[in-house]
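Omission of a single protein chain aside, the complex is shown with its protein chains in their original locations.
To keep things simple, chains are lettered A and B as they appear, and every chain counts its residues starting from 1.
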Amino acid sequence: MIAYLIRRILYAIPILIGVNLLTFALFFVVNTPDDMARMQLGIKRVTPDAIDKWKQQRGYDKPLFINTSSSSAGTFTDTIFWNKSASMFVFDFGYSDDGRSISHEIAKRMGPSLAIALPTFIIGLVVYVSFALLMTLFRGTVLDWAGVALCVLLMSISGLFYIIGGQFLVSKLWHLVPISGYSGGADSFKFVVLPILIGVVGGIGSSSRWYRTIFLDEIGKDYVRTARAKGLSELRVLFTHVLKNAMIPILTGVVVVIPLLFMGSLLTESFFGIPGLGSYTIDAINAQDFSVVRAMVFLGSVLYIAGLILTDISYTVVDPRVRLS
Amino acid sequence: MIFMPVILWSDALVFLLIGAVISAVLHVRKREHLMLPWRRLAHSSVAMVSTLVLSLFLVIGLLDTLHYRVALSQNSSGETVYSSEVLSVFDKLVTPLRTRTEKTYSAPFALHLYAKESMTDAQGNVVRDYPRLQYGGAHLADESQSSLDVMKRIANGGVVGFLLGCLLAWLLSRRVTRAPVLVSLVMLVTLVGASVELATAYHVLGTDKVGQDVLYLSLKSIRTGLIIGTLTTLVTLPLALFLGVAAGYFRGWVDDVIQYVYTVLSSIPSVLLIAAAVLMMQVTIDTHPDWFETSAARADLRLVALCLILGLTSWTGLCRLLRGETLKLREMEYIQAAQAFGVSSMRILSRHIMPNVMHIILIALVMDFSALVLAEAVLSYVGVGVDPSMISFGTMINGARLEMGREPMVWWSLAAAFVFMLVLVLAANLFADAVRDAFDPRLNRTESKA
Partner (left out) sequence: MTRLLKVEGLVTRLRDGAAIVDGVSFDIAAGETFALLGESGCGKSMTALSLMRLLPDGIEDHSGSMYLADTPLHSLPEREMRDVRGGRMAMIFQEPGLSLNPVMTVGEQIAEVLALHTGLYGDAALVRCIELLTQVGIPDAARRVTEYPFQMSGGMKQRVMIAMALAGTPKLLIADEPTTALDVTMQAQVLQLLRETQQQSGMGMLLITHDLGVVAENAHRVGVMYAGQIVEQATRGQLFETPLHPYTQKLFAALPDARRSGQPLAAIPGSVPPLGSVVQGCRFASRCDRAWGLCSEQTPAWSEVADGRGVRCHLYVHGIEGGERRKKVRDKRQRLFEVHPPAHSENLLRIDALQVHFPIRKGLLQRTAGYVKAVDGVSLVIPRGHTVALVGESGCGKTTLGKALLGLNPITAGMVSFDGEPLSEVRRGAEMQMVFQDPYASLNPKMRVAEILEEGLTALGIGGDSQERQTHIDSLLDQVGLAKDSKWRYPHEFSGGQRQRIAIARALAVSPQLLICDEPTSALDVSVQAQILNLLKSLQEGLGLSYLFITHNLAVVEYLAHEVCVMYLGRIVERGPTEAVMRNPRHPYTQALLSAVPRIDGTGLEYVRLEGELPSPANPPLGCHFAPRCPQAMPVCANKFPDMTPAGSANHSVCCHLYPLQPN
């Protein structure tokens, strides 16, 4: 099993190299740095000098892969690929267009992102699983039908509506919490409660319905019949037998996103003015700050792969078949 | 020629898609066992009602896909010069909606503009007040008559629509026997009738910042949503199908390579990957302004490119699903029987495996549709969606969002976009559910064994 985990971790390396090469190709090969400079400077003001200056400021004036004008080691290290892409493996993301260290920004903004994302994740999971269990318990009845109908309705509503509607109702109409903003201290509760609430409500539809399907799949299996034949009550069958088995497919979808919680949510953070990584990303996209977007792409995939490895580990915890073989 | 048909890239692809759907229908119609799940689908009221709603959207979207440019006066050398504005048949049909633009915001059914202006009244005094709208309710001499007029128009349009609906329902009643379907058909036509009657005289859903009719914007957004939801599948489908099936069937190094590719792609959070790709596409488009004849063509190419990017980033899920299914199928005894005859791999893939994964593909595609429609709004909000000049739910929301802080609030653009989206996505979701139920192989099996 240890060997299996080590193999999974080793497998992450070629994946990250692939991600790196892909982003490099996307940012530097599809369009040349000249193109990017031309667009950022605006078509009108473009002069060869301005382009050169723009490139030099950002370190894009070097060759892509091989620097023939440089000496020995510099042939490879004094290139765009080495400075902009390969360096990301040591989490050296360089500087954003406004001259700040991206790594530093990321470290600073992870906290606020987590403050929203982690409670949303945990409360959400509890709510969704409970709701799904409730529907499963009342399966085949009007209650179940109404629950499913509600889920379909909720999942048909755009995520933007939850945010805008929530802000309008709770902040603007009822004046319960400030409409947006964030403070690091103890009073940050009033800032995070609405985004968390909206995050949870927004996910009810699709998640609960998915979990319900998983529960129903499990409940049709033979071991559930055995459990009933023992004389267990329906509730105990559901909570001890079905839940334990259903946790395995639920984990696949859930554990993998845990590391990604650091990245925060793009929409929530930008609407609520939370200085997290989500709003950082969205600002960078709007400002067309390529270095930041590149850094976030790499960081996102590192976290995703960490999530995959975590999923494997969590399997060994909940599934004895994986743990013991 | 007084007009020149224009086939934009997205139009061409839509026509391709329609062709594919028609040939699929012809293929299925000849085969009873393929018809079976569709018949089951036809027995579900929910499915048929949602199909009805979806087809209304589809008709609007299709009319909006037939593009042309109007001929202007001939120039000196006798050549016909065409307007640089690309219109669609739908635009032509709703010309009043398109052309009657006010100065700025106005509320639904309003007679006055939403912003005060300095005006000179009859006495020659300059007053600041809400001016009358140029078009909305302009036929009314007496403003107090407006609600009565609205009622009258609803009644008139409603009755006409109702009668028309009943006629349609009667015509269809021989083929469609389900009461809920016929009732909703009548209701839908009644609603359309009333709206048409109202829209000729009022801005039913108000106007936006530059005075465009919100109803018109909402209707135009439908095509964008449909295009994103369907054209993306043109990219996803072949990639996911061929790679997924090949990985599952051949295993070995083919499987390793394909798995590597989709793990790399899926390990990048999709919003970021889309954002990065769209940013780069924007650079390309912006640095090559000479590629496009009209602004519509540019916006359109950007839409197609967005579909392409969405497709390239979203095929991995379906691919993984198909790979798993193929791994199961290749152990089936009928595949082994074919192998024992020495049937070639390509033939096994096309005759044995692909027909048996089609239901998965269909279910995945209809489920993806609504997710893509919703995604468009989010992406456009983030700034990596469609071209800002293209009318879509996302751009509508994005534009209206800025007015949230206004007192009193300008709510109608947002509401219109959300409601139209909700109806479209809800219908699509219900349809997808019905499709999944009808094509569930577990249901098939019990039926065939009994």
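Heads up, the rule we're going with is that a residue touches a chain if its C-beta (ideal position, glycine included) is under 8 Å from a C-beta of that chain, and two chains touch if they have at least 3 such contacts.
Just so it is clear, the structure is predicted and the values come from calculations on it, not from any experiment.
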(request) Kindly state which of the options B:G124, B:G252 or B:G342 is in contact with the chain not pictured. (result) B:G342
(message) Which candidate, A:L137, A:L232 or A:I313, sits in contact with the chain we can't see?
(response) A:L232
(request) Considering the whole complex rather than only what is displayed, give the residues of chain B touching the chain that is not shown. (result) 32-34, 332-334, 336-344, 347, 351-352, 355-356, 444, 447-450
(request) For the chain that got dropped from the picture, name the residues of chain A it touches. (result) 3, 6-7, 10, 139-140, 220-223, 225-233, 240-241, 244-245, 248, 318-321, 324-325
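Criterion: only the chains that are shown with their structure count from here on.
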(request) Find the geometric centre of each of chain A and chain B from their Cα atoms only, then give the gap between the two centres in Å, rounded to an integer. (result) 27
(message) Under the stated contact criterion, what part of chain B meets chain A in this complex?
(response) 260-261, 263-269, 271-273, 275-277, 279-280, 282-284, 286-287, 289, 370, 374, 377-378, 381-384, 393, 397, 401, 404, 409, 414, 418, 421-422, 425-426, 428-430, 433
(request) Spell out the part of chain A that touches chain B in their complex, as residue ranges. (result) 14-15, 18-19, 22-23, 26-27, 30-31, 35-36, 38-39, 43, 152-153, 155-161, 164, 167-168, 172, 260, 263, 266-267, 281-282, 285-286, 288, 290, 293-294, 296-297, 300-301, 304-305, 308
